[in-house]
Each structure stands twice: as C-alpha cells, then as structure tokens.
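With one protein chain held back, the other chains of the complex are shown just where they sit.
Naming follows writing order (A, B and C), and every chain is counted from residue 1.
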Amino acid sequence: MTLADIFVAFCFLLGGAAAFFTAFHPNILYAAISLIGSLVAVAGLYGALGADFLAAAQLIIYVGGILIVILFAVMMSEDIYKRRFFEGAKKYIFPVLAAALVFGGLAKVTLDADWSVATKPDFEPTARAMGWALVGPYALVFQYVVVLLAGLIGAVIIARPATKMQKFTDDEGDN
Amino acid sequence: MLQEFGNALSFVLLAAILPPLILFIGKFFRPSFPHEGKLTTYECGELPVGSAYVMFNNRFYLVAIVFLVFDVEVALLFPVLMLFREAIEIGGPAISQVFALSFAFLGVLFVGLVYEWKTGDIDWVRDAVDRREHLETLEKGSSK
Amino acid sequence: MAGLATHLPAYLIFSLVLFSFGLVAALARRSAIGIFMGVELMLNGAALNFVAFQALRKGVIANDNWLHGHIFSLFIIILAAIEAAVALAIVLRVFGTRQTIDADRSDELRG
Partner (left out) sequence: MSLAEFLSGINYFIAHLFGTGLPMAVFSILSAVIVLLLFAMPVGGFCTYLERKVAADFQERIGPNRVGPLGLLQFFSDGIKMFLKEDSISKNADRWIYNFAPSLVMAGSFGAFAAVPFSAYMIGADLDIGIFYAMALGSLVSLGVLLGAWSSDNKWSLIGGMRGAAQIVSYEIPLGIAVLSVITICGSMNMHTLVAQQAWPTAGGEGHFWNVFHNPFMIINFFIYFTAALAECNRTPFDLPEAESELVSGFNTEFSGMRFGLYALSEFADVILFACIATAIFLGGWHVPFFNLQSINLGLSIGELDLSPLIQSVLMIGVFLFKVSVLVFVVMWLRWTLPRLRVDQLMNLCWKYLIPISFFNLIGVAIWTWAFSGRSMLQLLGQLLGVY
C-alpha cells in the first residue's frame, strides 16, 4: 500500500460522504457546502490519475466559479436561516429506490466486465498535449465558445432586473 | 511528476490543517469566561434588529454569472496559448491555426462583453439611473 | 487496499456513487438549486469516468496521445459552467416573480 493508495482512498471517502450530504442534508446551504467536498475529491482523483491540468481546471471553474454562483443563488433566494428539517421523507422513497436500482445494475455490469487490459497512469505533463488536441482534432470543442456566448447573453438577459419599476425600492441600495 | 503532486498536496494539507491545529493548541492556554453579552452579534453596541440575512442587490449575482463565463474562457486559453512559442518554431500552418483559433475564441467573448456594455448590464449604478429616470417620469406625470 | 490508485473498477464504482447520489438529489430535492446540485454531481461522476479510462486503459483507445478522456472531461466542465450560468439565472428570475424556488410549486408558465 503506497501513499497514493491512501490518498485515493481518502478522496473516495470524502467524495462519497460529501455526495451523501449533498443529496440528503435538509439544509440546502449545507448541501451546497458539502458539494465542495465532492468537487475537491474529484479534483484530487484527477491528480491521482495524472490529469494535472484538469485537476486545476476543476478547482478554478467548479470550486471558484460554479460553486460561488450556487452559493450566491442560495443566499439570495432561499430561507436558509429557517433551518429546514427532513420534511420530505416520503419524497425520498422513490428517488432512492430508482438510484439504488441504477447503482445496482451499473455496479453489476462494472464488476462483471473484464478489466484485464489495464495500464498504470503515466505521470506526463498533460497541458501541452491537451492544447494540441484543442487546436487540432478537437477544435470544435474549443470553438464551443459560441455556446458560451449564447449562454452568457441568455443568462444576463434572464437574470436582469425585470422592470425599472420593480427596482424602485429604496431599501436595498448599492451594497 | 507524482513526487511533485505529493509536494503540492503536502503544502495544501498543511495549510488547511493549520487553523484547526492552532486553535486546538490555543485551547489549553486561552482563558474562557463566557458571558451572555459576548455571545450576541456585534452591531456597535446596539441590540441587533431583525435577521442578518438581508436581501441583496442582484447585481452581485449578475456579476458572478458573467464572471463564470469569462473564467471558463481564461482557463481554456491557458493550454492553447502555451503552444504559441512552440508553434512559431514549428512554422507553417501551426502558428496561424493557434493564432486564429485562440483569437476567434477571445473575439467572440469580447462581443459578449461589448453587448453587455451596450445594454448596461455590467453597470453597477444602473439602478440609480433607473431611479432617476423613474423620478423624472413621475414628475412629468404630476405636472400634467 | 493495495493498488487502489490504479484499480479501474474502484474509480468506476466511485463515479457511480456520485452519479447515484446526484440522481437522488435531482429527483428528490424540492428547491431548484438542489436539483441543479444533483445534476452537477452526476456530471462530475461522468467526467471522472472519462479520465479514469484514459489513464488506466491507455493503449486500448486508438490515437490516445490526443488525451480524448481529458478533453471530454474538460468539455463537461465547460458545459457545466454554461449550464450553471443559465440555470441559476432562471432560478433567480423564478424567485423574483414567485418568491419561491420550490420546483413543485412553480408549475405555471406565465411569468
């Protein structure tokens, strides 16, 4: 057992526990915060698999970007200070069953499959190869930026304050 | 490479456990005289009124959304612009490929920024402008 | 536990765990943001799969010096970011008009 194994096991535990809380914690803010655990664990696993650029990109985009936006959304729209308790236990029955079914089926397929052709990750720098792929065969992925633009404009149009009248309340100010 | 990952990891782990460690060690040295007054929220001596979770100007949210898109852009450009020097040395179509693709990318997002600039979505004071316009329309309405 | 770091099924099962919990969150959460977080978890599980295959089944894929798995994961991350921008903008708008983001109660199309 090497240190890498211990690290990977730690990431599995952290990510699994955090994912559990994301799914089941009654307080939505705690769910969002435990999402940090899952994302960081996945970034750690990327590192363990030799994908250094992806690990950093996961941190920079997911943790530094998406999660901030999620937290802003939670803080601006939910009654987080009223601690919600597990009111919807009934609501969880069907989803848990469905997820268990999916998990069981796919886990069986995974474990039954033949994974004998396995290699060790080679810890080579990946960023350069990814760059060449992004301007070569995967140029279309790189130019997916058009969708980024559409997303940007769409999101801003949707989130923009609805009417001028609606904002005419003096209590909010420019804080 | 794996060794370098390990080095970086030891930095992050040490930095993350420092605060709890320091606070834990401090537990044995620091005094503890709990008092009702110390447990209240600090509001310059006044008793806090209402909840701290006030509604926010959703400008913050708009900025965060715009940031998200540009963040992706910066992160994606890193591996591509890294090839610039190498492509110059290779010569031929490689350099124009890298240049055209990466600046098409930048250009498209710049169009987005210009659009937002024109529509005023990145103006923080837009509310104030709206308010003034609204007041003007009110005045016009009352003078009629 | 020896060799866990290079054991492909372990990664696959873990990403399946993320996917399943994400599914639970996406189906069971009342609030739209909770649903969104579930979707994020599912996307993460899928992205991890790509990288695990790329790293631990090298040589099985044709022309694998292009790092197909990494590119696909990057693609998923980009998509997730755009999705976050649009989805959360919609959430904020829904909250602005209805004062709730309970997905079960937001069943009208009128704004």
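As a convention for this text, a contact is a pair of C-beta atoms (placed from the backbone, for glycine too) under 8 Å apart; a residue touches a chain by one contact, two chains touch by 3 or more.
The model shown is predicted, which means the values in this text are computed figures rather than measured ones.
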item: Contact list for the unshown chain, restricted to visible chains; value: A, B
item: Missing-partner contacts on subunit B, residue numbers; value: 1, 3-8, 10-20, 22-23, 26-27, 29-34, 38-44, 48, 52-54, 56, 59-60, 63-64, 66-67, 70-71, 74-75, 77-78, 81-86, 88, 95, 99, 102-103, 106, 110, 113, 117, 122-125
item: Contact footprint on subunit A, counting only the chain that is left out; value: 3, 29-30, 33, 36, 52-53, 55-57, 59-60, 63-65, 67-68, 71-72, 75, 125-127, 174-175
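One rule holds for everything that comes next: only the chains that are shown with their structure count from here on.
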item: Pair with more cross-chain C-beta pairs in contact, given A-B and B-C; value: A-B
item: Separation of mean Cα positions, subunit C and subunit A [Å, integer]; value: 6
item: Subunit A and subunit B, separation of their C-alpha mean positions in angstrom; value: 17
item: Distance from the mean Cα position of subunit C to that of subunit B, given in whole angstrom; value: 22
item: Shared interface positions of subunit C, touching two or more other chains; value: 74, 77-78, 81-82, 84-85, 88-89, 92, 96
item: Multi-chain contact residues (two or more partners), subunit B; value: 58, 61, 65, 68-69, 71-72, 76
item: Complex contacts: residues of subunit B adjacent to subunit A; value: 1-2, 5-6, 9, 51, 53, 55-62, 64-69, 71-73, 75-76, 78-80, 82-83, 86, 97-98, 101-102, 104-105, 108-109, 111-112, 115-116, 119, 121, 124-125, 127-128, 130-131, 133-134
item: Residues of subunit B defined as touching subunit C within the complex; value: 58, 61, 65, 68-69, 71-72, 76
item: Subunit C residues within the subunit B interface of the complex; value: 74, 77-78, 81-82, 84-85, 88-89, 92, 96
